[in-house]
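Here is the structure we will look at, set down as structure tokens.
One protein chain omitted, others in place.
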Amino acid sequence: IRPDGRAADELRPVRITRGWTQAPEGSVLIECGGTRVLCTASFTPTVPRWRKDSGLGWVTAEYAMLPRATSERTARESVRGKVGGRTQEISRLIGRCLRGVVNMKALGDNQVQIDCDVLQADGGTRTASVTGAWVALADALRWAERKGHIKSAERALSSQVSAVSVGVIDGRPMLDLPYVEDSRAMTDMNVAMTGEGDFIEIQGTAEHRPFNRDELGTLLDLATKGNKALQVLQRRSLDAEPGQTVRSADAKEG
Amino acid sequence: IRPDGRAADELRPVRITRGWTQAPEGSVLIECGGTRVLCTASFTPTVPRWRKDSGLGWVTAEYAMLPRATSERTARESVRGKVGGRTQEISRLIGRCLRGVVNMKALGDNQVQIDCDVLQADGGTRTASVTGAWVALADALRWAERKGHIKSAERALSSQVSAVSVGVIDGRPMLDLPYVEDSRAMTDMNVAMTGEGDFIEIQGTAEHRPFNRDELGTLLDLATKGNKALQVLQRRSLDAEPGQTVRSADAKEG
Amino acid sequence: IRPDGRAADELRPVRITRGWTQAPEGSVLIECGGTRVLCTASFTPTVPRWRKDSGLGWVTAEYAMLPRATSERTARESVRGKVGGRTQEISRLIGRCLRGVVNMKALGDNQVQIDCDVLQADGGTRTASVTGAWVALADALRWAERKGHIKSAERALSSQVSAVSVGVIDGRPMLDLPYVEDSRAMTDMNVAMTGEGDFIEIQGTAEHRPFNRDELGTLLDLATKGNKALQVLQRRSLDAEPGQTVRSADAKEG
Amino acid sequence: IRPDGRAADELRPVRITRGWTQAPEGSVLIECGGTRVLCTASFTPTVPRWRKDSGLGWVTAEYAMLPRATSERTARESVRGKVGGRTQEISRLIGRCLRGVVNMKALGDNQVQIDCDVLQADGGTRTASVTGAWVALADALRWAERKGHIKSAERALSSQVSAVSVGVIDGRPMLDLPYVEDSRAMTDMNVAMTGEGDFIEIQGTAEHRPFNRDELGTLLDLATKGNKALQVLQRRSLDAEPGQTVRSADAKEG
Amino acid sequence: IRPDGRAADELRPVRITRGWTQAPEGSVLIECGGTRVLCTASFTPTVPRWRKDSGLGWVTAEYAMLPRATSERTARESVRGKVGGRTQEISRLIGRCLRGVVNMKALGDNQVQIDCDVLQADGGTRTASVTGAWVALADALRWAERKGHIKSAERALSSQVSAVSVGVIDGRPMLDLPYVEDSRAMTDMNVAMTGEGDFIEIQGTAEHRPFNRDELGTLLDLATKGNKALQVLQRRSLDAEPGQTVRSADAKEG
Partner (left out) sequence: IRPDGRAADELRPVRITRGWTQAPEGSVLIECGGTRVLCTASFTPTVPRWRKDSGLGWVTAEYAMLPRATSERTARESVRGKVGGRTQEISRLIGRCLRGVVNMKALGDNQVQIDCDVLQADGGTRTASVTGAWVALADALRWAERKGHIKSAERALSSQVSAVSVGVIDGRPMLDLPYVEDSRAMTDMNVAMTGEGDFIEIQGTAEHRPFNRDELGTLLDLATKGNKALQVLQRRSLDAEPGQTVRSADAKEG
């Protein structure tokens, strides 16, 4: 039995709101339980210098947390004058996941910059970022199609991508860990998958107790189930109106 | 006639939501027209080293913008490795305004750290920050009283403080400038006032056309009117339930 | 009665020396009581990249203090690796004040960089910087006219600008605060004015006790008086020979 | 057929030399094909401040490349003033892998700092770092036992850990990728395993083509085989004399 | 014949003014030809942490240039966020020279921080800094004796130290190079000597043409002559009143 009463293979309530802010070409607020991330996608009709004349586009991502997203205040990285290792690691993960489903040729001489800012953190902020950022990216590509920057948003986006965390708590594999579980997890794994059910990224860490091949299998089963559910929500959100909040079936009204 | 149809002495619609995130001791989302700022107050029962053994508390503030709060994406200050001059100037302004209404002796050996993060920017972000931060500060002090860290939240907070921008557009003094007006203003002034109608801070800049004593008078009249209205909302918000959004009379449903 | 025997509306002795160093196009040592600031103006016949092709010039300013300008040694900002908030705030203030009296079209594709380095600090360093920098700027523009970079120094400089501090000490409004008064001031205000007596910048802070409309009026009267006297000196200095020190009437020989 | 003539499941020649430099408590030069990493372990009989009074030790790691370890010179991170994302990501990975096999209680109030400096890079620098660093760590713990800082090096080190890269090249899973293969890999995975054959860390990235569950299985089989061979070498190296180079069976004389 | 009409073994006019600013324990303006450096000595009755409980004092130095000390404006190191190599090299040189004549035991648990800020640069700024800083240091030690921080300023300062530049211009050894010569020098040497005529520091660089043993001899003869003259001035300055300017015999009135 989990602290919040969920089954081992159950996601927390998820809510996705497109168009949460007005300026960005894509702007999505994603809420997974207590975790709340604002994902924006900024489309610019140029590519970084090193990518010039390649005919290929580029997608990059930056992740950050507000100082009081967490139960204790964290000092701002701008004030400390440098971006920490955890932040960079997550930013790179998000960028790779999204690039993994973008057709760079179809994107052409254009760049999308993803920003994932955690407004409230309760575990799984990096996976929520991937899941929300994909929706923001899709919106930005639709915008670019409407504006004539790219021919087809559909072609530029070769697949969906979502991500979810799984872990082993007291010897039991679990899906979608909130902070209270995450901090107790012996094994912690983040799994990003495409709409076809293939893996884009697997990051499993067992600093506190190694895991074997069988446990890995169970964890990947859970992650597959979770990602399928998240991808249904992503599609439902893209079909909804901007400003409308799409909720997972088991999500209570907020 | 202003682009959004307001009278010269009319505020934009204001919405204040307390308890917008759960972790901070005070957490307020303030919306002034299109400007949206998350103001959090973090209470810690210690003071900075230089303040030790003084018997006095301390209040400090940091301001920042999300990269895509603006119509063009701004590079993160954490990535650039330093906090810009504008950011520091505003952080210092917010800190001074709040300290101006705190009784440091009644606060005792405790510190409150204010964070104002602009989620969406449409002019007046620094004044919205002051106005929202005061509500978050009041909430944090109530929390501290409940927890026994301070004897009386009321004594620790000697007055209200709110702030509003005024400016001269095409020769006409105006209250509460959105971005489209702010960027055309010849004179730009931010005025922070206490609940008693006294000034805590006046910052008037006339890089584009000096102003005379008469214009100053008119601007201060407008600011006084605006601050009075904002202070009514601050008090209504503190009387409402956390999570409930308090709106100015002329604010349409969002 | 003030510690240095001045009346409430009396400036400290002021001394202005043009051509204090040889390399800069404008180089002015300004001394206001114990405060001593070296203001240099560097003219370059190019503009920053973002200003290219606008036909407009640019004026910018940087302020700094020598480590032992103050009674306690301050660590160098270069060694600490970042420019502090106070320094940035003052640099921006000086830049705005000077830009407020420059005709950018008449300046053309040229830039003037102002540097104000405080050699000795005894209160009012930012206002002394503005006052001295204007003289250095005027000298640099005359140089540019002589060299043919601009057509007319007079047209490029649309007005004078000077600045002075005022404050409320023990309830009494005072002009031109030295450090010993400044640190006790309940209200502290810096006022920059043009040669026509209009305001370029008003920065009033009342962290220690709010001030009302009447007090503001008195403070602005004092500032007006002080700025008028400073502007007489600025003009006398520009009429004098480089290297010659111009003194306020009440200034004793140094 | 691979460019260097290896079979798909064959490691490159490996050479491990303990005591390569004299100062560190553990100092290991590991060579995997053209990749050459100097791994040092610095033992200090104190723990970081945040770990004080916990009775637990700490192990941390830093990774870096010499500027000309690569075919093009890379600018120094010290000169650029910040540690890049890739460097931080790898440093964190190495630290987690080693902590995963250390008994922090048995290590007691002591810290080991691992430094992995890449002298020559030809793919797999992070996995070579993990494999070499474990040997350096073992040496440092033996030193600490001899000096009486810890009771038992054996108890402090609960298992072996080694790491190897695997990837999919042109649709074929391969073990231990040199740079020429790594840069063409569609899927790239680093797998760290304990002496018992359990996983400490799995990092699989498929930026260029997602992979499915079957491919994952094959990759993990290859990684298991590679890690077993590396762990035999680690043990042989610890049994050899310091300064002596231990070579994999198929390694030609260098 | 040199551009300024001096003989090869002649110093530029030197002027030393003690007590040029009021706050520091030692404050000296030294002018060597067009080079003008403000040297301050800050005495603090504590030592850096690493020096604690040694019974020994410490002397350290920092050198910097105002942005417009030179004919072209140099960007501030504070703004660039780091201290350049040249600045650090010179700061370290000054520190070593002064420490070379301080009796650290007699200085006791006290520190002197030297700041050398170049107000105007015309060659030889580092040697002028050493020469001026010694006078400031002597003043600070006298102050410390008066205040009872040390027993004897004379014992704490074991000797004089001064420095001068020499160089080979078009094959001819010359004493005390101004900028116009320095930039053409094939060999450039800075020589710091004690009151006894011994060497504290020799830094000779021949990036543009190596020099032989004979040339070295001639250069050291010139440096010896120059340093003797500078040391006479240092002593005359210490005998004069604060505020009084001591000039070398051949110095014209400024």
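For reference, chains read A, B, C, D and E in written order, and residue numbers begin at 1 within each chain.
Here is the rule we go by: contacts are C-beta pairs under 8 Å (C-beta built on N, C-alpha and C of every residue); 3 or more make two chains touch, one makes a residue touch a chain.
Note that the structure is a prediction, hence the values are computed from the model and not measured.
Contacts of the undisplayed chain with visible chains (whole complex): D, E. Touching the missing chain, out of D:R6, D:R36 or D:R247, is residue D:R36.
Remark: the omitted chain is touched by one listed residue; of D:T17, D:Q113, D:T187 or D:S237 this is D:Q113. If you put the hidden chain back, the residue from E:Q203, E:T218 or E:S248 that touches it is E:Q203.
Considering the complete assembly, chain D touches the hidden chain via residues 21-24, 27, 34, 36, 38, 40, 42, 44, 62, 64, 66-71, 73, 76-79, 81-83, 87, 113, 115, 117, 119-121. Counting over the whole complex, chain E has residues 82-86, 88-89, 91-92, 96, 99-100, 159, 189, 193-194, 196-208, 210-213, 216, 220 touching the chain that is not drawn.
As a working rule, only the chains that are shown with their structure count from here on.
Each chain's centre was taken as the mean of its CA atoms, and the one lying most distant from chain C is D.
The copies chain D and chain E differ by a rotation of 120 degrees on their C-alpha atoms, rounded to the nearest 5.
Centre-to-centre spacing of chain A and chain C amounts to 51 Å, using the average Cα coordinate of each chain.
Look at where the CA atoms of chain A average out and do the same for chain E: the two points lie 60 Å apart. Within chain D, the positions touching two or more other chains are listed as 81-82. Taken chain by chain, the contacts run in an open path, each chain touching the next and the two ends left apart. Touching chain pairs in this entry, ordered by label, are A-B, A-D, B-C, C-E.
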